[in-house]
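Take this structure first; my questions come after.
A single protein chain has been omitted from the complex, and every remaining protein chain is retained in its original position.
And now, subunit A:
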Amino acid sequence: MTATQAIRTVAQGEHPPLQRSAEERRSRTRQRRTFWLLAAPAILGLFGSFVAPLLYMVRMAFNRGSSDGVIEETFTLDTFARAVEDPYYWKVTLDTFLMGLTVAVLCVIVAYPIALFLMRSQSRFKSVLIALAIAPLLTSAVVRTYGWMVILGGGGLINGTLIDLGLITIPLQLANNFTGVIIGLTEIFMPYAILAMMSGFGKLDPRLEEAAGSLGANRIRTFLKVTLPLSLPGALAAGLLVFVLAISTFVTPRLLGGGAVRVLATEIYDQATGLINWPFAAALSILLLLLFGAMIAGYQALVRKLGIDR
């Protein structure tokens, strides 16, 4: 139907037909085809590199493994039963969760003032400061972990200094335990936390703080009443990101933990490469995935409860 026809139909008091014209339908089909063509590489890539291995992993968890590395193709819940029944894995899971939570909380606390400062800075060197804050990302986590081993170790920088100063005689146990891993992870994930918060702080208009000030709020009350509530979504998102990164990281717990720190990631590694028990490693991986899911659900419930998704 041409435009003139349409006008005439309306003018005559008839309703134009609700059906789409053939031409319109053809153009819609064409649009849809373009969409799938453009999305195809990404979908294929994602399927091949992520979805398929994940499905394979899920299937693997239902096989039966043994300590001699033989994988029996079957369909059993043995692996899950073992993970659930053995209190050791409950402890590992709990430790993983607590480590992730501690690192996330510490990281947010340490990175928050930095992110706020970088957001607010009027300095000419602002971009340089931001680059400096995220520069550690240029070095691999492995190298930085070794750095922390040097700093935190028994004869390391901190203990050496404290002993030289005569403050302590026996070195503090800073490495090869959870303390070391948490210190290391907090520093390693700080740049992520800073970046996540800076993007999350977008709505934080300095005018709002000025308005609070003009209405009689001093700096502390302005922070508590205005800055903090408005920056909370960014801080929470950063916390979630760090938590997810922390519970899935393997290198730092392994190296800085010195074998004493047992979390899901190190456990999965040991099962998969040391004991070649792939089915059990797969089951533990699913456990880790569930932990992710629980955390994300918890995060969303929290966001909704605080009403900050508005």
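As a convention for this text, contacts are C-beta pairs under 8 Å (C-beta built on N, C-alpha and C of every residue); 3 or more make two chains touch, one makes a residue touch a chain; residues count from 1.
The rule we apply is simple: contacts and distances are computed from a predicted model.
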Name per UniProt, for the chain absent here [options: "Nitrate reductase", "MaoC family dehydratase", "Membrane protein" or "ABC transporter ATP-binding protein"]: "ABC transporter ATP-binding protein"
Which residue of A:Arg32, A:Arg59 or A:Arg221 touches the chain not shown here: A:Arg221
Residue among A:Ile158, A:Leu208 or A:Leu275 touching the omitted chain: A:Leu208
Omitted-chain contact residue, chosen from A:Leu98, A:Leu230 or A:Leu275: A:Leu230
Missing-chain contacts mapped onto subunit A: 203, 205, 207-208, 210-218, 221-222, 225-226, 229-230, 307-308, 310
